[in-house]
Structure formats: C-alpha cells, structure tokens
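With one protein chain held back, the other chains of the complex are shown just where they sit.
By letter and in written order, the chains are A, B and C; residue numbering begins at 1 in each of them.
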Amino acid sequence: MMRTLAFVLGGAGAAGLAAVLAFGGSPSAAQQQATPAADSATAPAIIDTGSLKGPRQPIFFRHDIHAGQFKIQCQYCHYSVAVSTEPGIPSMQTCMGCHLVVSGSDSSAKTEIKKVRDAWNAKQPVEWVRVHFLARHAHFPHQRHIKALGPSACTTCHGEVARMPQVFKANNINNMGFCITCHLERKVSRDCSVCHY
Amino acid sequence: MAVVARPLPDRAPELEITQTQADVTRDVVGTLGRASTGYLLLLGGAVGLFLVGLLTFLILVKDGLGHAGYNPPIFWAVFITTFVFWIGIGHAGTLISAILFLFRSPWRTAVYRSTEAMTVFAVMTAALFPIIHIGRQWVFYWLLPYPNQRWLWPNFKSPLLWDVFAISTYFTVSSVFLVFGLIPDVAAVRDKVTGWRRTVYTLASVGWQGTDNQWRHYTRAYLYLAALATPLVLSVHSVVSWDFAVSIVPAWHGTIFAPYFVAGAIYSGLGMVLTLIIPLRRALGIEQMITKYHFDNLAKLTLLTGSILFYSYSMEYFVAWYSGNTFEQTTFFRRPFGSMWWAGWTMIICNAFVSQLLWFRKIRTNLTALFVISIFINIGMWFERFVIIVSSLSNDYIPWAWSDMNPTWADWGILAGSFGWFGMWFLLFAKSFPIVAIQEIKEMIPMPRKRGGGGHH
Amino acid sequence: MSDVSPESGMDRRKFLTVLGASGGGALALSGCSTSRVEKLVPYLVQSEDQIPGVATWYASTCTECAAGCGVHVRTREGRAVKLEGNPEHPVNRGKLCSRGQASLQGLYNPGRVKAPMARGADGRLAEITWDDAIARLAGKLTAAGGKVAVLSGAGRGTFSELLADWTSALGGRLDRWEPFDHEPLRAANRQVFGLDQLPAHDFAGAKYILSFGADFLETWLSPTENQRGFAEAHGFAGGDVAKFVHVGPRRDLTGLNADEWMAVRPGTEAAVALAIANVVAAARGAPAALAGALGNYTPAMAAQETGIPAERIERIAREFAAARPSLAVAGGVGAQHAGATELCAAVNLLNYVAGNVGRTVRFGADLAAGDGFRGLTQLGTAMDDGQVAVLLVHEANPVYALPKAAGFAARLKKVPFKVAISPFLDETAALCDLLLPPHHALERWDDAAPRAGVRSLMQPVMEPVFDTRAAGDILLATAKKAGGALAKFSATTWEAHLRGRWQALAAERKEADADAFWRAALQRGGVFDEPPAPVEVSLAPTAAQVSYTRPAFEGNGAYVFAAYPHAMLHDGRGANKPWLLEVADPVTKITWNSWVEVGPEAARALNVRNGEILRLTSPHGSLEAPAYIHPGLHPDVVAMPLGFGHTEYGAFAQGRGVNALDLLGAPAGEFVAYLSTRVAVEKTGGYRKLASIEGTPRQLGRGIAEAIPLAAARQGLTVAEAYLEEGHGEHEVNTPLEVAALKGWSEKQFQMTRKGDYRRDLPQWGMAIDLARCTGCQACVTACYAENNIPTVGEYDILKGREMTWIRIERYWEGSEAPDAPPSARFVPMLCQHCANAPCEPVCPVYAAYHTADGLNGQVYNRCVGTRYCANNCPYKVRYFNWYKYNEIAWPEPLQLQLNPDVTVRARGVMEKCTFCIQRIRGAQNTARLEDRPIRDGEFTTACAQACPSDAIVFGNIADPDSRVVAIKQNPRGYRVLEDLNTRSAITYLAKVLHPVEG
Partner (left out) sequence: MARPKPTRRQPGVLASFIHVDAAVDAIRALRARGHRNLVVYTAFPNHEIEEALDQPVSMVRLFTLIGGLTGCAAGFGMTIWMSFDWPLLVGGKTMSSVPAYVAIAFELTVLLGALITVAAVACLTLLGQKRRVAYDPQFSDDRIGLFVPSGSDQLGPVEQLLRSAGAVEVRHEAA
C-alpha cells in the first residue's frame, strides 16, 4: 500500500541524490566546480568549531555544506514546510538515504557521518538542540509564508543558513517588532488574532 | 512673654492665637525629633501590618489570585473596594488645603498640613492596588504608553487608562503641593535645630530664606497650584467613578456617579481627618492650635457631604424604580434585602444616618462623639464601595451566573497591609516635618507694631 | 503563554520535541521530561501519514457503552488529541456524546495500570513482565482443568467470539455482562413477540412520543442516535413538533425535554401504558384477544393506581391514538423496578395496537446486549460451590457496579485465582491476583457489531501509552503458552486473527478483493449496510398475558429510593475522567460529588434546603449526601445518581461521594432493580455546599431562553409578536420616530467603525442555536473542553463559581413550584456572543480584548494583564479567569498528552473565553490559502457545533448570504439574548417551540 510505495519512491530519490553527491562529495570534484573567490561554493574546512556561533549540536551537521555547497533544497529535509505550520525535521532515514553512500571527504566529515550511521544502526534518533524557538503563544504557519514569499524565503527569518557551518539565531524571531515590520511593509494583516490564539 | 492679643475682624473668636510667632516656631519645632514610646509602638504596629500585607501579596503573586475571595461573576472585590476607599480618603486633604485656600477659609490653616500629608499617603496607598489586583502583577507597566518593540499602545478608551493618568497626576500634584508648602517651614526648622538634623533640613529647605523675591513668586505659584489642584481633585474621583459608570453593569452605569463619588470621597476623607487629628493634636501637644472651632467646621463639612450622600443613595433607589429597568430594580432590591443585606445596611446606616447626628452642635464640638462618628464613617465608606462593587456584580444580567462573595484571609491581609503602609508613612511624616503650617499660623498672628498697633510691650 | 514554565510540559511546542520516535507515544513521555534545553528528536523512519503540524484522522469505534458509535480520532504528531463522531457511521452519523469524547481521558488516564501486575507473597500487587504474567495465567488455566469462568464487559464482535471459543476450549463458562442491560425489554419482547432481541427505535419518524421512564437521551440503548431522531421529530423541523410525554416519577434529562410530564407513583407506569393501550385498542379495533386482555385496565383504574386524573390519561391516549406513527418506549433505569418486565410488555402491546411495530419499532436490527444478570447469578453460585478455580474478569467491574448486598466481593474471595484484564485498577481488579492491562480502544485492533448490518472497526491510532497489550493478544499468547485445548488458536497476533476474521467476512460477502475490502472498511470505519428491513412480527401466544401488579418496595421508609445512572459517569466507569466529573450533571448541574434529590413537597416536609446533608437508611444500608431540591420529582421519591463512591479506580474517582447502590438489596431474578427499596430520610444537621454551576435557576422574565407556542411558530410569528398575541407584550416605550432615530444612529455608529483592516471584506463569523432542537445534553461542553484545552478546576474552585466552561448549558425552570404545576425546563447554551459592539472590549486597558477583522471578539492571552474589567462588563458572563496555575495542575501526567497543540494553554492570571474555535478558522484559512480559494461554507465548524447530536448549533460566515447560518438566522423564531443592550451579538437563538399546555 501507500506506505511501501512512498518508501520506495523516497528511497529511490535519496539514492539518486546520493549518487550525485558521491561525486560532488569527493574533494577533487568540489575543486573543479569551485570558481575561485567570488562564489564561495565550497564550504571552508573548519578547525576551531568552538568559535562558531550558535549551540553545539550532537552531530556537527554543516548546513553550509549541505545547503550551500551542494545546494540541497531546504525542503528536501524540511519536508513539511510548504504544507504545514511546522517545517519538520528530517528523519534519520532521510540522512541515511545519502549517507549510506556518502561517507565524507575529510576526516572530520567522516567522524561526524559515522555518528549518523551509528545512531541509525543503534535505532537511536539524534537529539538536535533547538535553535529557533518561537514563543508558545504565537502561531507561525510556515506554509503560508512559503506560499507568499516563495521557497527560498527561509532566509528572511532564519538568515543565510546556507552559509552557516553551525546554525545560530540570525534574527530575534521572538521580537514581535520583527514580525510586524514585515507585515507592515507587505501590507498584510496586523490583526492580533492572526498569530495569537 | 505676656501677650495682649486682640481678635482680628475676619476671624472667629475661637481662633484667637494666644502665642507669639516665636512660640509658634518653638512649639511646632518641638513636635519633631524625640519619639515617645507610644509613638514607637504605633509605628511598630503600622510596620507590622504592612509586613502582613506584603506577605499576602507575595503569596498571591506566587500562586495566583485564587486565594482571594473572588467568586465569579464577582471579578472585582475587596482589592478594588479598598482602592476606591483610599483614593476617597485623599480627597478631603486636597479639599481642605486647596479649595478652602481659594475660599480664603481661615480655619483650614491649622489642619491643612496634616490633611495634605494624609492625601499624599492615601493616594500612595491607593496607587498600590491596581498592581495588587491584576492577574499578572509583573506586567502592570503595560498600562503605560511607553514605546516598546511590540509597537503597541494602551487603549485610551478604557477607564482604567484614565485611572492610571488621574491617579499618577493626583499623586504627583498633591505631593508637589505638600512639599512646596513645606519649604518655608522646613527653613524655619532648619534655623532652630542643630547638628546633623540641621544639615538634613538645610538640604530639604533648598536654600529658602524668605526673601521678598522668593515670597513674591512663591505666593503666586501656591495660588495657581491650589487652583490646579481644585479641579484635579474633583476630576480624580469622577474618573474613578467612571470605572463603574462607563460600564453596563446594572447599578454601575449611573449618571450621578461622578458627583456622588466625589461627595462620598470628601465625606470619607473628612472622616479620616477626624480620626487622625483628634488623637494627633493631643499626642503632639498642639491643642491650642487645632481648636473646637476647627472641629465644628470639619463636622459641618462632614454633615454637608454626608447629606449629599444621603440624597444620592435615595436617588439611586428612586431612579432604579422610576426607570422601570428590571435589571436595575433587581439589583437595588437585592442590595438591602439580598444575600448581602448586611453590607447594604452597614453602608446606609453608617453614612446616611450617622452623619445626620452632626446637626447638633453639642455633638459637633464633642471630640469623643466626633471620634466615634469618624470611625463609623470610615467603616461605612469602605462598605459603600464594597456594596457598589460586589453586590452589584453579584447579580447582573444573567441570573444563571449569580453568586455570593465571602472575603478570605488574603482579602483581609491586603486590607490590613494597606492601613499599615498608610500609617507607617503618616507617622514617619508627623515626626520629621511640621505637621502644622508654621508660616501660615504666623500669618494670622498680629504683627507687633511700634505705633500702638498691638504686638507686645 | 509567555510564562508557561518550560517544565509544565504542556505547550504545543513540546509536541515538536517528540516529533520523532517512530510513532510517538512512548517518546511522548520522555518528550515531556523536564529539560530546559529544547530538544528536537527526529523520527528514525518517517511514517508518511504523519506530517508534523497536520492532523491525521483515523476511523475507530467508541467502546464507552454498548451503542457502538463510530468515531474519528484526530491525532497530531502521533498522539490522539480529540474524538469526533464518524459521519458515515449509521449509528451516530458524525455526532458523539460526552462519554464517548471523554474516552480520550481513559486513554491518557493517570490511573491506568502501567504494566502487568501480580499479587506477591506480601499480598501486594507488584509489576511483573508480560512473559511472566502470561506464563502464570497459562499455568493456572491448565491447572484449573476446566474450572474456568470468564466475565467480560466486551461488546459483540470478533473479540467476544474469540473469547467465547477460547473459554469453551478451556471448558469454562463465559458471561458477558453490561450494567443496564435492558433485561426487562428483552424479556418483554420474548413474551409479546417471541423475539429475544432489542429492536431499533425510529424517533425521527414518530409524531407522538410516550416514554415510560426510558432515559433515551442519556443511557437508554443508543443515546446519540435517539437524540438525533428526537431532535428531528421534536425540533420543529418541517413546521411540526412531535409531542413528547414523559411518564415516570422522576424527570431526568429526557423527562425535562418532555412537553408533558405524568408524575406517576413509582412503579405504576404499566397501569398507564395498559390504560392507554386499552383506549387505543378500542379506537383502532384491536384483535379480540388483546381487547380482552386490556379490558380491565381502564383509565379510571390507572388513575387510581398512579394518582393521575383519568381524564388526563384519556386525553393522552386519544392524542396518542390520533398520531401516526407514534412511539412508546419503556424500560431504562427510569423504570427498573420489580414490575419492569410487565411495563415493557405493556408498552410493546401499546406499540402493537398503535401500529408502530415495524414502523417506529424495528425488530431485526438486533442491538447488541450482554447475557444479562441471570448469567451473573449462576456465576455467583458456581463461585460459591467452588466450581471456579480461575476467574478472568475482562473490562467489567461487578464489585463496584453491583449492590454490596449482592456480595460479589465476598464470592470473589472464594475463587483461588482471579485475573483481571482491566485498563484501570478498579474495585474488582484490586481484588484480583493477576492484573493484565489491556490496550485502550484507541491503541488496538478490534471490531464491533453493535447491530445487524453494522460492523465497525477499531485501529491503533498511536503507540501504546503504557506497557499494555491488546486483550486479544493476551488470549492468544496464553493459548500458545498453555497449549492443550487452546493450541487450536493458531493466529500469531490478535491483529492477524482479526484480519483472518475479516477475510472470512469478505468471503461471506463475496468481496472479490479481501484486501481492498479491508482497506475500504478501515477508511470508512467499518462496513455499514442498509439497515435491514424490519422483520415481520406477530403476537406470541403469551402476548395476552400482560398484567400489572401494584409495586411493592422493600423496607418501610417514607420514601421510595430511585438510583439512576449519572448522565456523565454512567454506571461509574466515567468517574475517573475529569471532564465527566466537571461537566455538570445536565439536570441538577452538580459537579464532582454525590447528592440526594428530593421533591419540593418532600423538601418542605423534611424542611431541608439545598446542601443540607440527609441520611438515607434502607434495609440494606445507610448513607449520607447533601440534598438537592429537584422540582421534577414525585413527592414519594428520593433519587440519587450512581457512579460515585469509588474505593479504587484512580485518584480522580477515589473517595468521591457515596455509592447509591449501597442502599439496594441483592438483585433477585433477571435484572438489578434500581428502584426497589424504601428509605427513611432524616436530616443530619450537616451542610455541604453543592458544587453546582447553577446560580439562580429562574429567568426573571429576562428573555434569555425564549419560547413561543406551536401555533405562533406555525404562523411564523417572532417572539415579540407571539408575546403580543398572548396579550402580555411590553408596550414600546419610544415612539416609532424615536425608535427609527435610535436605530439609525446605532447603525451609523456601527458603520463608522469599518476602517483600516476592518474595511477589507473578510468573512464575519456567526452562529445560530436552535433551542427547539437543543436537549441540554452537554456534548458541546465536553467537545469544547477537549478542543480548547480548558482546564478542569476541581470541586473547590467550582464551589467558588470558577468553572471554565467556555460554553455552558443554562437550565432555567419555568412555571411555579407548586406541586400541581410542576415546572418545565428550558436549556440554553451560553457562550461568548462575539458581539459587534462588545462591552468587554473598550474597557480593556491593553487591547487584550478587541474585535478582530473577521468579526470575532478576540482575546489575546499573552497581552492580558488580568484586570478582569472585561468579565465585569460582559453582560453574558462568559469570560473565565485563570485564578490559579491551572495550566500546571489540571493535567497530571500523562493527561497533558491530550492537549490540542493548536491552542495555547492559558497561564495563571489571564482571562479566557470562547474563541469560536479560532484555531479551526485559521487552519481552514491556511488550507484555503494554499489552494488559492475562499473558505467554503461548512468546510469546517466549531467543536460544539460538530459534536451537537441534535444539530442545534450552526456556525458559519454571516457575510456570505448563501451560507447555512444566514438562512437559519432569518428564521422568525430568531432572537438575540439581551438585544436591548445593542451588543449586536453574532449569535442568534431560535426560540423553543411549545405545545399548548392542556388539562
């Protein structure tokens, strides 16, 4: 039934992408693609992770590599952002979809990816530390904002995640003024009960 | 020194001041400093009560307002009652100090300082209640129009906002009025005392020397302050009354509320004035400055305002009956005959009837009687607010929601605390500042003249 | 709310933390662990039917009573958060009663048994592993050598079949027992029609309804279904109102909905039934045999027996005869006295002569029922004679639900090994040696066949909350372990067994593709065939043996004692669910505790007031409870609700009130007679304030719950016109000119407000409530509690009037309290009226209460500072304040898992009130926006409207002229409560329609 169907499709999709990344993942390929300076497509290697902004995650998952270097669409992992109030976070299966194949170019990547695989084998989901945390009395329907501002609008609130080795809070999303500014500019409703109920 | 005083034309004989100006300074300054054990006991009691209130408040903040005797639909009860009570107390002070000043009524002189102090501290007490009473005490400042990241402003259509402005204005202006009036007296004290106290009073007297130039601006300013305070005091309790009159609760939305409340406020204030200065004048040994004459006048004012209340009460019932509005009628029927009849009758007897005793001069000039009556007035006026607020809320439009109210320890705790807080400040003031206006008393003493004109030798 | 502490573990974000956990439940608990750092736990494997933030619905079946209603379970992030009726289900057609909705609190009940337990050497119950538990059971069963008895509360379905086979394979005896099992009705059907079954009743079709004590709106047979039918017949649909006469000593909720009440002496209903049958038979020319049988039962005789004037009986009889078809129903606990079978037989006959059988009384539907009390009696004797070595009690609680005098507990002690398959540690389970916690209905595969043509499914909607197993799996596992005779049960799992059964079913039905059949059934919630045509019935030879014997009651107290099932707690199984305890009893409006009902006359005689504690003493015991003066009670009767006085059954139920059963004697014969003893009543002098949500039960002519006479309604008069008709309308104070001027002015004022955001043409939400349909059942109230995370505040705060019921049903008495003119009741649902000119709004200093652009009366919790001015200024008194930190105390673990993630949980110190389910509005708007279309009328509705079994509440966009709500609002019966205040409320009530009071 549907379950299995979706599983197959999902698996296939993942595999396909994995294949691409398998090449893209190898440093040589990356260098070839990398046009110097101007477009920093290649995410830098990071030695001192301590100096990075944002909370330390159980696994050093690098958005700048996944979303920046490899240009994976946000929605590939945050699958429900366009259809639901919640963006959704990828299941371990989604990670493994690629990382069954992709095992990382350099040592640091290897170690981190190993953590993912271990977690998967241990059937123990990774407990990510939450970065963006909207106050409980404010409702933010992600799908409507994606609908209105387009799939790349994530940056409006979350900042240039594609350039963040470690995600940090780019904007104070709990500052109501932050929301109101946008709503004023775009002449959309400022009615309190749109968000507060 | 021997004194040959003669009555001044514009003054009643009772007001003869049998002292020289030097005596006045000496006597009044004498009331300061050194605290008697009695005083310390009183002060201790006041502080104790205040601490009880503080503890209660902390518990309310911790757990929520549930501890207080709120039985919906009675969403306002003892706290708002006490709030209105204290606001009311304030009014007599401003009346005596400002309004009677404008009317050039001589007898105010001896008492106005104490009543003014009472005003300031009563308003200070009242100002606590909006905070105590709200559900989330820690965000009370949202009622102020301050720029914030939410880009939100308060709702100026709400009578509570009017309250915020009325009360803060009233507090500011009446304290300014008090302090302003104090300056020359503080200077007088400064010139009498020594040591560290001198330093303190020197600072407090902000360099007052009583030069003609200072007096010239001072007297003018004082006049205008009085002129501003007079409409203010009338407005403040009108605004408070509009908290109720503007709503649609039966027995609240009455057009007579503003004058009715102002009269009530002054009435209750006068009650408190009597309660305070009858013991005070003895305690401070200033009997000869606050005389029967003052009490007679205070009592007459009390009688007047009391009678206005009497009239307002009867009007309320009459209008309820005449309007044919079933909601009003039910409420007013249940006031004296409903489940909270005890409160209803306390209010009517203590205010409407007891005040009528003051038609008799014997009673007006008998301090014991006056003191007892003043206590009745205080109780009665607290209950008036209780009845207006609680018993009106307990039975409004939807019978299904009707309910009764019984106060709890939390209500009493806060009430006691408010008296403690008030008493604490008043007592501290009485010992540290001239409780009788030195310069204005002196103003009434004939200046010595070398050409015959009175004075001494 | 801004200040819900992160620990409080009940904010919608928390649900995100448990996004993961392949399925939810298990991790849900750890998700609510008190970690200050918010964790995001991903799924291992994403199940594609769970999208975070989007609700997933599963079809299932309600197991709270035997009616077997279909439900839709709303789940979010792998957690069931709300139960609603399944619109496709023939029994309840998308509606669900309070008890059904509260089954959610059974799922998350803190009192649930968390793992199998066994009584250790120290006599205490201690947790053990499942393997151990199964092994012990298997061992005992093999050792028992056929001396096995099973007592099950399960309804009819695959499980009960399995249980039957299983038991017989063991050579044991199985008794399926359900309290209030309609024994008398079945006996009477056997006697009169020779059919041992329960028919379906078509209330909708009836033009005249006579109820002899049957509480068909509360517990009788299929309440939700009955109510829907009753609303159709009685709700002034199609310009007519079926008259409903209630015959019985007490007016329960059903009785309060009657147009006329015959307050007969307790136990004499049969006399009335026979007398009416007699008259009808005469009018219709019945077969001679019957005429003969009925001959002696004249109205005069009935009058003498019942104390009702003969001419009144005569009149009712004639009215009944004139109406075709009509419907007479009997039984229920309302008439569960010694003569109940006689009564039901008489009523059967009445229906027969009135020609209702086959029309409004449909045999062949064959409603499910247990094996009755007789089985229980036999079991009792078997236990006495040591015939039972192992007793397995499955989801039944006889120790509590039978009178003490029945001595079940004592007998239980004689059984060497007692096993309970019970989700809760109830009175019976507490006495058992082995405790096997089964899955809740929402955690397991199962099916139910509540009636012919209906077979509905249950499926697990989430991971089990605790370490429990499906009862079926327990049986199968034991079988595997025990082997021997049980070896034949080959199915590996209960699910497999069920699937097998459904494959067989598919085969029976000649379905080509069994899988497709299964999936379709799973999606619909079961297979629902057209209701079978009513079977032809003929009178059995015994039919003519109808009789009436004057009732005799045990003891010699002054009053007859009636114990009746609580409309919310039923037989007491609801007593561990806070919703059911706090949503008041619909008649007395008392919550959380027991009471004794006395009639006004009795009250005068005893000189008691509400709350004064009475001591009732019967030959079998005595108990004390505060009095409630019920105007709808016969002078000779005192009544008490069942369901309280639990000694076990979780923290919510324990030690709450007293158990009325303690006054009853050991049941003799076929059924438990709940109306069988006399009691002496005396004042103890004690007083306990009733935790009632009732303030003053009289309208004082304020026109809150309006009603107009049938004739006026037929002419299409408005309420005001109807008053004038009756000659007591108020004269208009203002001249027409003034009226016009005032209207114009207020209109102008209103238009001036259409500025800014408010100028955009958004939908304006409104509601219509038809009081002619509303029966006061309070399903809407429970639905509101469930949808909007309303805290239950408990008895102490209810005593202070602090209930949080966003929607409440006000029950007003009409008429005088004089015994000759018993009052009637009017029910009116009161909720925020969402006034356009809302008095609550302008008084809020911080705009926490304001008017939204789409016509709602908004309440911004996080802006509220709690001045409570709005509540004072609300003329409808529908605003509720958080006096304590209810958000932290109202949902003890794991109850907080039921919270609706779309609704903010309000913190202490803020005001809250009905929001017209704004989360549903916003949800619908989000969907519509994604699909670039406007919201369609009826696309969604509020929780109350959704739940209302009689469809009295209609919600919609009043700016859309074609919407259903607008159509209803135009009904001439429409009026607004307190309209004179010019609040422009968004809710229109349709006045109740009254039959002229005759005789």
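In the analysis below, a contact is a pair of C-beta atoms (placed from the backbone, for glycine too) under 8 Å apart; a residue touches a chain by one contact, two chains touch by 3 or more.
From a predicted model like this one, the values you see are computed outputs, not experimental measurements.
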The omitted chain touches B, C
Selected from B:54, B:124 or B:176 as touching the chain missing from the view = B:176
From the listed residues B:191, B:296 or B:404, report the one that touches the chain absent from this view.
-> B:191
From the listed residues C:489, C:628 or C:850, report the one that touches the chain absent from this view.
-> C:850
Among B:36, B:149, B:209 or B:356, choose the residue that contacts the chain missing from this document, as touch is defined above.
-> B:209
Which chain C residues touch the hidden chain?
-> 749-750, 752-753, 755-758, 836-844, 847, 849-851, 984
Which chain B residues would touch the chain omitted from the figure, given the whole complex?
-> 20-22, 25, 145, 151-157, 161-162, 165-166, 168-169, 172-173, 176-177, 180, 183-184, 187-188, 190-192, 206-221, 224-225, 228-229, 231-232, 235, 239, 242, 438-440, 442-443, 447-451, 453, 455
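We take it that only the chains that are shown with their structure count from here on.
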Whole-Å gap between the CA centroids of chain A and chain B = 65
Averaged-CA centre spacing for the pair chain C and chain A, given as whole angstrom | 48
Per the touch rule, the chain B residues reaching chain A in their complex are 149-151
Note: in the complex, chain C contacts chain A through residues 1-2, 4, 11-13, 16-17, 19-21, 37-49, 51-54, 519, 757, 847, 850, 852-854, 856, 858, 860-863, 902-905, 915, 918-919, 922, 926, 929-930
The residues of chain C that touch chain B in their complex are 3, 694-702, 704, 797, 800-802, 808, 810, 812, 830, 839, 842-847, 850, 863-869, 871-873, 875-877, 880-885, 907-911, 978, 981
